[in-house]
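The other protein chains are all here in position, but one chain of the complex has been omitted.
Right, chain A next:
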Amino acid sequence: MLKNITLGQYFPGDTVIHRLDPRIKILVALLFLVAVFVVRTMWGFLALTVLFAVIIALAKLGPVTILRSIRPLLFIIIFTFILNILFYSGQTVYWQWGFLTISKEGIEKAVFIAIRLVLLIVATSLLTLTTSPMQLTDGLESLLSPLKKIKFPVHEMSMMMSIAMRFIPTLIEETDRIMKAQTARGAEFDSGNLLKKAKNMIPLLVPLFVGAFKRADELALAMESRCYHGDEGRTRMKVLRLKRMDVWALVLMIAASVLFMVFL
């Protein structure tokens, strides 16, 4: 169960979408996020869904991968869906009990928000699934590099981010291992109420944190021994360069998004 987290997990491939410049992908993803919020008709959502579907197909991701990336947030989606149905006071009331009402408008609103959330997740997943964490941080570093002028530690930030991403699978594995070890010693992780469950997490979290600090220490040592000394004098194997394809993609996506936002 723990190994299937795809949020922020790169799905390796060599498609047009994978090869696009990460900066372009970040900008387009941001654009999509705005579009998802601005568009307010079903037709607009449909248009965006079709657009995303085309991109998913181009990236050869397959529906399962996308669905899997939605799953961790399914609870929030359902939660907001129910809240919206029950608390939105519309005109055409179907059912009422105290302050809880189910109305036509409420259902519409709830459906809208659910679709919106799903599209938001899909839009961001499109970015993270087709862009390696390293490319992603490189892209961010490049996009944010003007901030270096005001002494904002852009390089350090991106280094921290990429290391965090590098260690996600490692720490998940470790969590798994500790869970098994503690279960073997009689610890229970699934029983009891919420408070009990939270308490049960302590024998998991303590060793996990201790281990993480130890790893951090060793990694720092390993990085130093490989001559890491910050941004200064550092070269890059992969320098981001815009290709014609990237420019076209950006122009096309801006055009499509603006079109959707204005007309739908």
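Criterion: a contact is a pair of C-beta atoms (placed from the backbone, for glycine too) under 8 Å apart; a residue touches a chain by one contact, two chains touch by 3 or more; residues count from 1.
Keep this in mind: contacts and distances are computed from a predicted model.
Peer 1: Can you pick, from "Energy-coupling factor transporter ATPase", "Bifunctional diguanylate cyclase/phosphodiesterase", "SAM-dependent methyltransferase" or "Simple sugar transport system permease protein", the UniProt protein name of the chain not displayed?
Peer 2: Checked against "Energy-coupling factor transporter ATPase", "Bifunctional diguanylate cyclase/phosphodiesterase", "SAM-dependent methyltransferase" or "Simple sugar transport system permease protein": the hidden chain maps to "Energy-coupling factor transporter ATPase".
Peer 1: One chain isn't shown here. Among A:P146, A:P169 or A:G192, which residue touches it?
Peer 2: Only one listed residue reaches the unshown chain, and that is A:P169.
Peer 1: Thinking of the whole complex, not just what is shown, which of A:E156, A:E188 or A:E218 touches the missing chain?
Peer 2: A:E218
Peer 1: From the listed residues A:V64, A:I150 or A:V239, report the one that touches the chain absent from this view.
Peer 2: A:V239
Peer 1: For the chain that got dropped from the picture, name the residues of chain A it touches.
Peer 2: Its contact residues with the unshown chain are 10, 12, 132-134, 162-163, 165-166, 169-170, 173, 215, 218-219, 221-229, 233-239.
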